[in-house]
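Below is a structure I'd like to ask you about.
One protein chain omitted, others in place.
Right, chain A next:
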Amino acid sequence: MTTQHAASTSASTPPSDPHDNIVQAVDVCKSFGDKKILTDVNLTVARGEVVVMVGPSGAGKTTMLRTINRLESIDSGEIRVNGELIGQRVNKHGKVVERSARDLARQRADIGFVFQHFNLFPHMSVLENVSLAAVEVRHQPKSKVNDYARELLERVGLADKADARTRSLSGGQQQRVAIARALAMRPALMLFDEPTSALDPEMVGEVLTVMKGLAEAGMTMIIVSHEMGFTREVADRVVVMDAGTIIESGAPEQVFSNPKHDRTRQFLSKVL
């Protein structure tokens, strides 16, 4: 999956990104108050890779995922997305400082985020939810955006719901709209925080099917999920988090059938 584009490396390609890694998190630490949530987390995700993050509740999975699009700031370490520090930059004195709100928004536009509780905009129709950001943020013409939004709704199996109110949809349908909404920005990376854990069991399948389709289409994804069958199927790599650190990382078969860490074994015995 990891390919080298030696020939195409231009001056604008940062030297810190030699292996085409889309995400590169180094020694990330984060506390809430005096409670340490993330301790020296290192995570590298290559373009096109599907990484599934698992671990017990409270391990810091959501927090880690949110640092990748800077919904959460970090105390130390660094996170690069597409080679750029996310939400931070190095100023002319070599000091790491916050990026402007506008600059951070530009970075986030390339990172799709799917929330556990969907967070659709209830004051808009389904189609408006999907097309809003492309029109407002990317300033693309509305008719073109609407065409693409309808295409995406078709892809997630909701072509007939374009004009519906989000309130009238089931949880599974809302989550599929949320995925279409994120895809409308043509993101380079998609982050999913337990996208099916708020759903009734009979609706989990329809959302996972959409995500499998994305994986097959080559989308780079980091997914927090406890759906082990799904993980086995789509994950290139499973990352196990516990108490704010990554304790294990590897191919799904290896992690599931031959875990190295006791805590992984304990956790897996509960979810498998």
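Following the convention adopted for this analysis, a contact is a pair of C-beta atoms (placed from the backbone, for glycine too) under 8 Å apart; a residue touches a chain by one contact, two chains touch by 3 or more; residues count from 1.
We take it that contacts and distances are computed from a predicted model.
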Chain left out of the displayed complex - its UniProt protein name, from "Aldehyde:ferredoxin oxidoreductase", "2-oxoisovalerate dehydrogenase subunit beta", "Amino acid ABC transporter permease" or "Monooxygenase": "Amino acid ABC transporter permease"
Residue, one of A:I111, A:A149, A:L208 or A:V239, that touches the chain absent here: A:I111
Selected residue (touches chain absent from view) among A:V23, A:A182, A:L199 or A:I246: A:A182
Touch list for chain A against the chain that is not drawn: 69, 71, 101-102, 105-106, 108-113, 115, 117, 119-123, 132-133, 136-138, 165, 167-168, 178, 181-182, 185
